[in-house]
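Left out: one protein chain. Kept in place: all the others.
We just call them A and B in the order they show up, numbering each chain from 1.
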Amino acid sequence: MQIVEKAQLMTATEIDRTVQRLAHEIVEKSGGTANLALIGVRRRGVPLANRIAQAMRGIDGVDVPVGTLDITLYRDDLSKVAAQPILQSSDIPFTVDDKDLVLVDDVLYTGRTIRAAMNGLFDLGRPKRVRLCVLIDRGHRELPVEASFIGRTVQTSDTEIIEVRLKEIDQEERVVLVERVS
Amino acid sequence: MSYRFGHMLGIEPLSAGEITFLLDQSKPFQEIQRHPLKKLATLRGKTVALAFFEPSTRTRISFSTAASRLGADQMNLQAESSSLKKGESLLDTVRTLDAMKPDCIVMRHSSSGAPDFVARNLALPVINAGDGTHEHPTQALLDALTIRDRRGTLEGLNVTILGDILHSRVARSNIHLLTKFGCRITLCGPAMWIPRELEFLGGAKTSIRRVTRIEDALVDADVVLTLRVQQERLHEPMIPLDEYILQFQLTPERMRLAKPDALVLHPGPIVRGLEIDPAVADGPQSCVLEQVTNGLAVRMALLFLMTGSGADAPPEKDSSHAAD
Partner (left out) sequence: MLLISNGRVLDPASGTDAPRDILLDGDRIAAVAPHGQLASPAVGAEVFDATNLIVAPGFIDLHCHLREPGGESSETIETGTRAAVRGGFAAVCPMPNTRPVNDNVSVTRAIIERAAQVSPVRVWPIGAASIGSKGESLSEIAAMKQAGIVGVSDDGKPIANAKLLRQVMDYCRALDLPVIDHCEDSSLFAGAVMREGKQSVRLGLRGMPAATESLAVARDVQVGELTNCRLHIAHLSARASLELVRSAKAKGLPVTCEVTPHHFTLTDEDVRYDTRYKMNPPLASREDRDALIAGLADGTVDAIATDHAPHEPALKDVEFDRAPFGVTGFETALGLGLELVHAGKLSLMRLVELFTSGPARVLGMKRTIAENEPGDLTIFSTEHNWTFLANESASKSRNSPFDGRTFRGAPMATIVAGRIAYKR
């Protein structure tokens, strides 16, 4: 089983510009940031959420709290997972009740991760609103999930995978389209 | 680094790495106890068989709650149940449970080695919830989690264990676990219950000493683990309780010999005024309630790790990284 790179979709600069744009969009479309909070979905949603919050500070000094959410316990497909999943803690240092939440993740695909994330959120309380922000939407939804804030929409096929590589985790900054070849 | 566990029969065969992994994996479950909604669907559709051949309230409720909060179903066997009274053998009893296809069995039994026996005869993951005087691995894990949370580390601590060590599975599991992290263990109790052979538990490089005076045992202790006094005793004369209290009760005066930030642990149930003075049991050094909460977390982690995922599966669709 080999992984072959087919195309580069975003450079480091493009990622940064998109993050800035998303931050502005969220602030603009939130009608008041008092109750706003970002929740980064582990793993790569976390640095993205942090960067978006950072970018928001640059906009009128808006200071939005960031939490992290590990969805392993909420997945619907655990029995199909071969490797022993390693649990990470979720860390949401504010109450979720009545908050205007934005879930942040790197890639939106089938929608199952976001469904699991919402289960996790609702275990914590009752948010006022939950919207989704993703860097890439690659289609092929299997559940009725939609993102309100999208960095880029990309058409893909089933055998392709979109890898968002961020320096906090991957030691490089780019988005690539890869394919599994046996 | 991730580990798989086929069975959890005892602490002795585990490495320090595996124990650290288990404690780390317990942390998300500690957190869940703080959620308003404490229920997950993670083990939905899985069944946990609880086979308690020895009466137990606390451990059974803890495992049962752990299973429920993970969304699993339960099969419940209790010691008072009639089939055991009718003389059905252990093997037949667990085979009957096994025929109903649980995903794992949590077992407590009065015979040392009974879970090992069941594990040899069934193809079912077995979790030992206490076997005779041999091991009680989840107790040692929750004790370790409590110590690590309060002290920041498990390495190199002075740990004193007080009471009837010879007949205590809690003591054995704790000795196995803490010596793997280089702790120095002091065992203290009535002389006939701290035989020399206890010094050989835990292998070559460990530091285990026995003393009969509680004062000698408590000096500079970081952790004091008080065992309960078993008044039900077969084949053994019991020492008079007043004797025990005089020599071995953990009092505030005696606790002053330990380090100021020393922790006091007890597996429960506590008999205030017997092995422990109420002031110590309810004082700031006492970790008893945290132990209970951590017990839930540890048992949830163990049930999750042993029944939560499958062995042969195709690569995940949703992973955004092929190599994840």
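Heads up, the rule we're going with is that a contact is a pair of C-beta atoms (placed from the backbone, for glycine too) under 8 Å apart; a residue touches a chain by one contact, two chains touch by 3 or more.
Worth saying up front: this structure is predicted, and the values here are computed from it rather than measured.
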Partner chains on view for the chain not depicted: B
Residue touching the undisplayed chain, where the options are B:33, B:74 or B:111: B:111
Listed residues B:135, B:222 or B:290, member touching the removed chain: B:135
Absent-chain interface as seen on chain B, which is shown: 12, 89-91, 109-114, 116-117, 121, 131-135, 166, 169, 172, 195, 197-198, 200-201, 234-235
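By definition in this document, only the chains that are shown with their structure count from here on.
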Centre-of-Cα separation between chain B and chain A, whole angstrom: 39
Residue ranges of chain B in contact with chain A within the complex: 2-4, 25, 27-28, 31-32, 35-42, 301, 304-305, 308-324
Residues of chain A defined as touching chain B within the complex: 3, 43-44, 70, 72-90, 106-107, 109-110, 112-113, 119, 122-125, 161-164, 178, 180
